[in-house]
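Take a look at the following structure, please.
The complex is shown incomplete by one protein chain, all other protein chains being positioned as in the whole.
Then we have subunit A:
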Amino acid sequence: MNPVISAQNLDLTFTTNDGPVHALSDITLDIDKGEFVSLIGPSGCGKTTLLRVIADLEQPTGGSISVNGMTPEQARIHRAYGYVFQQAALFPWRTIADNIALPLEVMGIAAAERATRVRDNMALVDLMGFENKFPWQLSGGMQQRASIARALSVQPDMLLMDEPFGALDEIVRDHLNSQLLKLWAKTQKTVVFVTHSIPEAVYLSTRIVVMSPRPGRIHSIIDCNLGADRPLDIRETPEFLAIAHQVREGLREGHSYEG
């Protein structure tokens, strides 16, 4: 089976006023259909940049990358993915339902179909009854759920998530993590998930990509075979803790590089 995302020797150097910044260096990574892959690492390790390259929000300066067998740009134009940002990024002048309908309006989908998809996806993230509220009337967690519903309404095969729960408190984060896992099990979408939380990465992923900074590169890739059914208290099992330990070791090694 061909991988959905395939990066070969990917390089990206930003030109800034303070000289070049080597954000990605020699990234080689294949992600298969239906995988849940987490990118984890300290800030500056290029995990968000890598996600943005996959989404065609940044252009690599070297190497090659394909998404669904196309260039990232073609994949973006074919709406291959839904992107969830760290902030909900809802438009404050649109109601929740209208926010979720936004990508569908851009895609030129008919009003009846739009209404169906908005309703389905609001139900999926448990936001029924909030259709006509404006974003400021919702809590941070609900806003982020709305933004996930918005990404899902496109019906993409792939979800790219950039620290979507980073700004939320731990209780809400736990809740959304288990919801996301259920969603993933139900829809079988490919998920690429950026995080800097070890428990979050281990709890959600099938594979964890540990990255290290300056220049941003892949330190190691850790398999995470905890099975499909993951209740929240799986996080206290020895298997879980062993993987978490492995990830922590990887992060520490990657970091000590700097000296």
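In the analysis below, a residue touches a chain if its C-beta (ideal position, glycine included) is under 8 Å from a C-beta of that chain, and two chains touch if they have at least 3 such contacts; residues count from 1.
Simple rule for what comes next: contacts and distances are computed from a predicted model.
Between the names "Cbb3-type cytochrome oxidase assembly protein CcoS", "dihydrouracil dehydrogenase (NAD(+))", "Multicomponent Na+:H+ antiporter subunit C" or "NitT/TauT family transport system permease protein", the one given in UniProt for the chain missing from this structure view is "NitT/TauT family transport system permease protein".
Summary of contacts with the chain left out: across A:A23, A:L39, A:A55 or A:A244, the touching residue is A:A55. Touch with the chain that is not drawn comes from one residue among A:Q87, A:S197 or A:S220, which is A:Q87.
Taking the complete complex into account, A:E105 is the one of A:E105, A:D223 or A:E253 that touches the chain left out. Residues 55-57, 76-77, 79, 81-83, 85, 87, 89, 91-95, 102-103, 105-107, 134-136, 154 are the ones on subunit A that touch the missing chain.
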